[in-house]
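All protein chains but one are shown in place.
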Amino acid sequence: MNLLPKMLLGLSALTLVATGAVPAMAEYPEKPVTIIVGFGAGGGVDTVSRAAANALGESLGQPVAIKNQPGAGGGLATTALKAMPADGYNIVATTSTTLTFDPHTQDLAFNVDDFDYIAAFGVFPEALISLPSRGWKTFADTVAEAKSKGEPMSYASTTSVDRVVVGMISKQEGVTLNPTPTKGGAEAVAQTLGGHVDFAYSSGTYYAQAEAGNLQVLAVFGDERIEGFPDTPTLQELGYDISSMNMVLFLIPKGTPDEVKAKLTEAFGAAAKDPQLLETLKKRNMGSFVPVGEEISTLIHKQSDQFKAAVEASK
Amino acid sequence: MENILLGAGDAFSLTAIAAVFGGILLGYIVGVVPGLSRPAALAVAVPLTYYMTPIAAIAFLVGVTKASAAGGATGAIMLNTPGEPSSAATCYDGYPLARAGKAAKALKIALYSSVFGDMVSTLVLIALAMPLASFALKMGPVEMTSVMIFALTFIAALSGTSLTKGLVSGIFGILLATVGLDPESATPRLTFGMIELFDGIPLVSATVGMLAFTEMLVQAEAYIRARKTGEEIQKMELLPDDNGVSLEEVREVAPTAVRSTLVGIAAGIIPGLGPTIGAFLAYVVAKKFAKPGDRYGEGDIKGVAATEAADNAVLPASFIPLFAIGLPGSVSAAILVAAFMMHGVVPGPLVFEQHPRLMYGIYVSMLVASFCMLIVGRVGLTFFARIGSVPAVIIIPMVIVFCTLGSFLEHHAMFSVYAMVVLGVVGYFMQRYGYSVVTFLIGFVIGPLFELSLRQSIIVTNHRLEAILHHPIAIGFLVMSVAAAIFFIKPAGKLAQAQQTGV
């Protein structure tokens, strides 16, 4: 199994030769750094990580290789990272909810305290959506209709995060909003477009359809409104005490030496200003929120506590 | 019009052609080699496309998917080991043909049917994407449940002489497919605490293990026995005079190929069914249209044409909902979404307005890919038809090595390799006691889709069974399922009787 990184570094090793090999240094990093993406090639986490890799490689002075290890919503790569040496040569990129949410609902071998957090690039534009023909402008209208009709509504769900968030809302409002599990964002959007469910949660697939006017964006999960849909309120603005920010998070095992951590933080800080990365985030409608170092560490622990409370409340 | 021409110009540019050709070549190799399969190829190919122009990237991936489907027949015909699960049904008639010395004929029929199905389906995609896509949206949970029930009745049809054994292995497939996170409650099911199993038993491990590794165990066993008893090990030499495809044979196969292409297109548009199920459906349909004198299962060229035309028709058709409304109809289509997104193109209702040149370029590339497939396949088959004379002692170790590598590649995890071996052993014992691994696979593929859509239906209809009356499409499929079940079980019984009495 220890051969895998070597296999994947084949390409980057060639790049290294081509760029004229940096002289060997005694300090970190003296060999290429690997980012293990917890999702498949081509997805949001993968694209953002690859966009950042170039800039990271430049400021670290060593090539940064990308390796995909999809599985269990990023959980597989995260579990594997926990067992790796805390030397800064292995970084996992995954969605932040893999750390802030999943350990509260699943029996996992890791939790939020097992890692150090270096940076998070971009926020997924998670939202609730419906057909425009339902006549709802915001999610408040949806809740109002559910109340006045007194019948249960069904919505297409993709993750357990949205189940907990919507579950909290329905408890608070005294309505029944039944989650219908789907295989992913595309199916959730298709079920909404086909009128098979009343509304849906989507983490980004809806964007093109909403832009074309085929879908109405009812509410935003995060702290800020989404670019392109300035009239859609956040859940907090609608009076619910929850926000779900799902970001592309970069983490290393706890116990990594401070000077290595400082180096990495510096490199990610530089990458955060890289035009290529910002362009990628913009194209995927992931905003420009790129916290690094202490800022992201605090945010992740805060989110974890918040989700813990929400999960308890929804039980 | 201008955009169409510009797009066509892009598609005929050197880089785009090279990308298509490279994709076809990679896909074809992966398709031919048992053990290496499409998901593994795409896992390797997607990162490469980051460095290509958008049209080259898409054309490359289209080439990989198309050619792996076409190449999958080679292993099925020559080694009784499908290169892709979607070619599993090609073994039924392809391998007997090869044993009879007609390998090249079978390979040609497979290639021409593949290209035919692919091309017709691509043209349907270009001409009718919009109207057909709106049909895909009508398929909600209730409709999908009835489609799955319809597809499951085909397990009965493929069970052969022993219906109960066929059902047992099909249900066993459904059972193993429940391993992983429960879709509704997100709690682990039968994972025994292993996080590697949270996403279920890897599909590649199941298909490679059960289809390729199992068959290698069976062939190794036969080889060792032959060696011990001093039997002559039978080689498959090509008959010199019966390996072309005559005009008459084309006429004989044509109706089957057309029917299968239609089945494949339908299976492509309905999200989730995919090429494996599409090919099996087409084979069963072809068998049911059999005329007296047809020898399905013993080496009928129509059987090869049926599965291959459908297999290849599924792919372009699964792009219909993707290009028209931005929703992928299959795993391969979902990979294309990723490729589009990497290049800043968001597939969706506006994609033809925003990127007309690119989209028309892709259409043209898809047709170019069909031609490349024909050429690569035609050149390749003269070579691959000789596999039959390669001794088993070389084939078996090589295929086992490729099974190992192929199951590793998709997730880059040794766990998938271990799972492959375990499932291969399970498959061997199933086969030894007469339980079909093919019906197992159908259950394994359809099971999770069926369970999910059933649970979705229960939620969206609020546990009211009568709600189905509002779903005419679902009623249609249910009626068809009942009809199909009666139709399949009866003649199968008769056939078994006929065989028993020795007629």
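To keep things simple, chains are lettered A and B as they appear, and every chain counts its residues starting from 1.
Please note the rule applied: a contact is a pair of C-beta atoms (placed from the backbone, for glycine too) under 8 Å apart; a residue touches a chain by one contact, two chains touch by 3 or more.
Going forward, contacts and distances are computed from a predicted model.
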{"item": "Omitted chain, identified by the protein name its UniProt record gives, among \"Spermidine/putrescine import ATP-binding protein PotA\", \"WD40 repeat domain-containing protein\", \"Mono/diheme cytochrome c family protein\" or \"Tripartite tricarboxylate transporter TctB family protein\"", "value": "\"Tripartite tricarboxylate transporter TctB family protein\""}
{"item": "Option from B:Val379, B:Val401 or B:Leu469 whose C-beta touches the chain left out", "value": "B:Val401"}
{"item": "Of B:Leu25, B:Ala222 or B:Val258, the one touching the omitted chain in the full complex", "value": "B:Ala222"}
{"item": "Among B:Ala127, B:Val393 or B:Leu469, the residue in touch with the chain that has been omitted", "value": "B:Val393"}
{"item": "Of B:Arg99, B:Arg357, B:Arg378 or B:Arg455, the one touching the omitted chain in the full complex", "value": "B:Arg455"}
{"item": "Residues of chain B in contact with the chain not shown", "value": "44, 161-162, 164-165, 167-168, 171-172, 174-175, 178, 182, 184-185, 187-192, 213, 217-218, 220-225, 227-228, 392-394, 396-398, 400-401, 404-405, 409, 414, 417-418, 421, 424-425, 428, 431-434, 447, 451, 454-456, 458-459, 496, 500"}
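As a working rule, only the chains that are shown with their structure count from here on.
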{"item": "Whole-Å gap separating chain A and chain B, where each centre is the average of the chain's CA atoms", "value": "33"}
{"item": "Residues of chain B touching chain A in the complex", "value": "43, 46-47, 50, 136-142, 181, 183-184, 186-188, 193, 195-196, 198-199, 271, 321, 325-328, 334-335, 337-339, 341-342, 344, 346-351, 411-414, 452, 455-456, 459-460, 462"}
{"item": "Contacting residues of chain A [partner chain B, same complex]", "value": "1, 4, 8, 40-44, 46-47, 50, 66-73, 75-76, 79, 105-109, 152, 154, 160, 163, 178-183, 186-187, 189-191, 193-197, 205, 207-209, 211-212, 214, 283-284"}
